[in-house]
Structure formats: structure tokens, C-alpha cells
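The complex appears here minus one protein chain, its other protein chains still in place.
The letters A and B name the chains in turn, as written, and every chain counts its residues from 1.
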Amino acid sequence: MEVEVGNIVLPGNIVKEAESLAKENKKVVLGNGLRSDENEKVVVSKSGILCKRKNIFYVDSYQKRYIPAKNDTVIGIVHSKTLDFFWVDINCSELASLPYLAFEGATKKNRPDINIGDLIYCKVMQSNPDLEPELVCVDSTGKKGNLGELKDGLMFSCTINLVRKILNEKCTLLHLLSKECPYEIAAGINGRIWINSKNINTTILLRNTILEAEYTPYHQMKNLVDRFASELTGIN
Amino acid sequence: MKETILSNNERVFVEKSIEEVLRIDKRQLTEFRNLGIFFGKKYGSVLVSLGDTRVFANVSCEVNIPKTTRPNEGTVFINVEMSNEKMSESCIVTTRILERTIRDSRCIDLESLCIIAEEKVWNLRVDVSILNNEGNVTDCACIAAVSALAHFKRPDCTTSGDGEFIIHKSSEKDLIPTVLHHYPICMTYALFKGKIPIADPTLLEERVTNAGLTLGINSYKEICSLHMTGVSLTSPFLIQKCSEMAAERAKHVVEFIKSTLEQDSIDREKSNVKGFKQSIILTNVTSNFCDEQSIDNNAEEISEVASNHDEIIVVSQEQKFKKIDENTISTTKWKDENEETSSSDSEIITLSQSNQEKSKVESMQIDSSDDEEKETIILN
Partner (left out) sequence: MAQELLSLQGLRIDGRRQNELRQIQCRLGVLERCDGSAYMLHGNTKVIASISGPKHPTKNSANKNRGGDEFIFNVRVKFATFSKNGERQKVVKNSKKLGEIEINLKNIFKSVILVEKYEKSQLDLNIEILQTDGSEICTVVNAATLALIDAGICMKEYICACTASLTNDGVALLDVSHLEEICGGPTLTIAALPRTGDHEQSVAYVELSQKFYLKDLNKIFDCALMGCEKIRGILDEAIRSNAFELVNSELTNN
């Protein structure tokens, strides 16, 4: 069955637009949830909504488990230490490795001060399906940026599409929340979000608001934030 | 499947918030989550949900030899299973707590389960499966086991003198309900630093403390079991305080179980058995929302496939469903944009058109939506 961009799709549907673009010799990138079979047809392999951005087609699907992809920023929990690297749990099928030297200012003698159970905001450097994923805590210039250990605050898990939704440009949630109260947020694409704010009450309210935002359409985010604001003032 | 490791952040945060008398899901320290009891079509099967924790219990019976020490009493066997682990620690602990609360407190009238003294008795077997563990599995499992036992009806049997007996089918003679003297309910309190009791801990709170106190109480303020789990040192005063709080709640829970049981028997009389589908009624938008979309189905393909079967089952929403003519079925707009939440009851409709009477479904037409921004569909 043929579908267009913006439709709900099921595995087995055929995307004609991508095919026609490809026939015109334009570059078409098939993202998550699409594949091309032997007849050079573009077939959907996951259920969700078919989206398109420039020349990239992808399927926006509901998922809780993370599949690591290169250049994703994720929040990991340090599981154990070996001689050369940390084993970090990033909510995928296996533990990822994070070498000691992949931190800013780390040398062979100067190891990073990170313990088991700490939260780390890091980037996926390599994600070969045959090996474990590799993480780094520095960007390409060797600077830390905003990566590294996350102290204090609260980390909670959510579905992967919630994280993508709040990081989307169209979603005004984070912006509106920042007008109500100052807070820090680190969103890992692996379905983990870390927030920190002045006091524990605010943090708990923020967490509940973000979790509710999963089922709120974009144009109703304002109502959600208004409710958050009233509860905040109600307590303070 | 190993559990993910608990990060230090979560642990520190939960401990700090408990000190400030706050819980992550905005409950009071002594507040329990919502309890839902759903009975199945078969007697003795029940699904209990306490917040997000889901537990399923099933009671079955068979004829067995009684214990030598108690020759005229039936037996009860309780088994708790978690989906992935065979005999993990928590499984063993939960089973033992249930055994103590239900069996040792003598809530079931075992003498009524006797068929022929010293030879044949009924053995009731309660199988509890933990479907979703979001904390406080013990409470949920206990309520499930007790409700299942209260709901269960065993076949009637008549004994002839020579030690033979006949078990009657439900069509011949009515089924006999189990007699429960009292309804023991478990309450679990997680203990933080041995001083602060938290009622009905979620999974995160359980993992942070590890220590807990489980009390089995019935509605007559009788303590049926007491059990401390985990590593902690508490004062006796705290245990007494918790038991008093638990006794208050036990009354409400037992009333709730009894009223659900009554409702279920009323429904059965009207032949309006709802089964487990009540437990999946959602009042939220559960997924992406979209106005309408056009799907061009290859109707001939469908009709070919359909011609090999007698029934075509069409699943759609009850209210937004309209039959235009014999051969076409169309659904109108799935959801109004302005409505945030959908209506309460959702029922799955099965339409069966037998091939002999009607012709095939030609096309399903659902209009398209031009607006790309509004992208959510409600699956009710």
C-alpha cells in the first residue's frame, strides 16, 4: 500500500515519493524505519508516522529501547571499571565503553574522578552493530563543552520519542518552562532526562510536567505550562 | 535480564526528597496508589493493578490426598512467578509472605474442602503472575490472591458410600463458592533509615532503600502476618505505628474487594460479563493524533483473501462508524481537535459479514488531512 509523508504507516507500506525522487537522480537519504528492497522500492519497516526533512525520510515511531547511532548525545550510568575504560549503561542491548582518556585534560597519570553509579552526559563515537558502542566525553577539538559528569538533580527515564519531541524546534515546552523558573536540563537521546533546579519540589514538578508532555499536542503546551506555574506558586 | 544499575543521583535525590517529606509522584508519605480489581470471565481469575504494578492471579482446584497431620482439611498451594526469573530472592520472599498471610492465618475454610476424610480433599492452587513490577508487588499479589480465592467457585461433588464420588459439571449442579472467614490484606511500608515509613513504595523507592515492612491485616484489626525485608534496624514503636495505619486502610480495601465481587456477580446474572478489557480502558490520548488520512486499499486483494474466510472482522471506533451502503464502510473524523481526552469507554467492535450474505468490502476510505502539523492519532 502506498503512503505519503505525514501518514501513519505500517511495515510493508511503500513510499512512492522517495522512489520518484530517486528516479530523478536526486539524493534521497533513508532514515530510521525505512529500507529499500530488491526492486528498488522504498519500504517501511517500522510503524509510526512518516516524516520528511529536506531529503531525509524517516519514520517517527514509539520506542523505549535505544539503538545507538553515531553522534548522539546520551546519558549513561557508570556500571563498572576496567583497566582502561568504564563500562557505561546507555539503555541499549549491551554496555558501552568509555575510555579514561576521552575526558578533557585526562592523561595516563591523571584519571577522571568518576565512580560507579555516576551519571555521565556523553556522545556516541562509534556504534558498530558487531561491537559494543564507544562513547566519548569530549568534542572533536578536545574540549569538554557541556559533556561530562552530571551532579545533583534528578534523572528519570522516558520513551525515546518524548525526548525527540521536546528537543524538536516546534515544541515550545522547554522555552515556556524556562520563563516560569530557572532550571538545567540534559536530555539524552537514549530516553533519559536529567533536570536540576533550585529546590526538590520544583524538580519534581518539572519531571511530572515533562512526562505529561508526551501526550500533549504542540498547541496545548501553553496550558500545560500554565498548570505547572500555578502549582509552583501554590507551593511556594 | 539484569536490572539497570541504580545511579547515585537517583538514590541521593530520593533520600533528600523523603527527608523533605516529598515523593516523586506527588503522593503523601502514607498514601497508597489507586487500586483496580478486574475479574475475568472464568471464575477465579483476576487482574489487579496498584498504580502501574499489574498482577494476575488464577485459582484452580484438583482432588488430592490430604496431609497426614490434618486428614479432614483441604490444602492450599500458592505459587508466585515473575516473568523472567525462576526462583529469585524477591519471588521466594513474596511467596512466603503470601503463604503466611493466606494459609497460616486460616482465612479459607479448609474443612469445607474435604470430600472423604483421610482420602480425598480439594487442593486449591493459586498461581500469581507478576506482569508489571512498578514497586510493591507483595501488596498487589496478596490482594490478587485473596480476590481470586473469593471469586473462585469449585464444582460440586456427591459421595456415594464406598469411597466413590462424582464431580458434577457446572451445568448439572451449581458451583460452590469458597468460604473465606476473613480477608487478609498486605500493606508494605518502605523504611528509610529505619525511621521514616513510606506507604506503597514505587520501584525506584524500593530499590533505594531495600528495607521494608510488610503487614498482613484484615478488616477486623487482626494482624495476620508481619515481615521485615531488607537490611535495616527499626524501633518497635515504628512497627506499632505502621500497624495502626495499616489497619485503617485494610477496612477500605476489603470493602472495595467485596463491592467489586458483588458488582461482578450482578453483571454475570445479567450476562454482561466484561472480562479483563475493562482494565485497558484509557482516558488519555495514547499515541500520535491525526485528523483523517486517506488510505487507498487494494480492495481486490482484500476481497480475494476474504473470500477464503467466512468472516471479515473490522476493528474501528464504535461511535464514529457509519455504514454508507452495503459494500462501503467509511469512518468519519477520528477525533475532534478541540477535545483533549477521549470518551471513557472504548469497545472493540467485531463486525462479521459472512460471505454468503453480503459481498466483499470494496474500499475503506478515510479522508486525508492536509495539515501536517497536527499529527496525532488516538488509538482508543
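In this section, a residue touches a chain if its C-beta (ideal position, glycine included) is under 8 Å from a C-beta of that chain, and two chains touch if they have at least 3 such contacts.
Keep in mind that this is a model prediction, so the values were computed, not measured.
Just name the one of B:D109, B:E164, B:E222 or B:E262 that touches the chain not displayed here.
Going through B:D109, B:E164, B:E222 or B:E262 one by one, B:E222 is the residue touching the chain not shown.
Out of B:T30, B:N132 or B:T234, which touches the unshown chain?
B:T234
Give me the chain B residues in contact with the hidden chain, please.
2, 5, 87, 89, 92-93, 95-96, 99-100, 104-106, 184, 194, 213, 217-218, 220-237, 239-240, 243-244, 247
Everything that follows uses one rule, which is that only the chains that are shown with their structure count from here on.
Using CA atom averages as chain centres, what separation in Å is found between chain A and chain B?
Those two chain centres are 33 Å apart.
List the residues on chain A that touch chain B in their complex, please.
Going by the criterion above, the answer is residues 1-3, 5-8, 48-49, 60, 62, 77, 79, 89, 91, 115-119, 150-156, 170, 194, 200-201, 203-204, 207-208, 215, 217-218, 220.
Spell out the part of chain B that touches chain A in their complex, as residue ranges.
4-13, 16-17, 20, 22, 24-26, 284-290, 293, 295-298, 340, 369, 372-377
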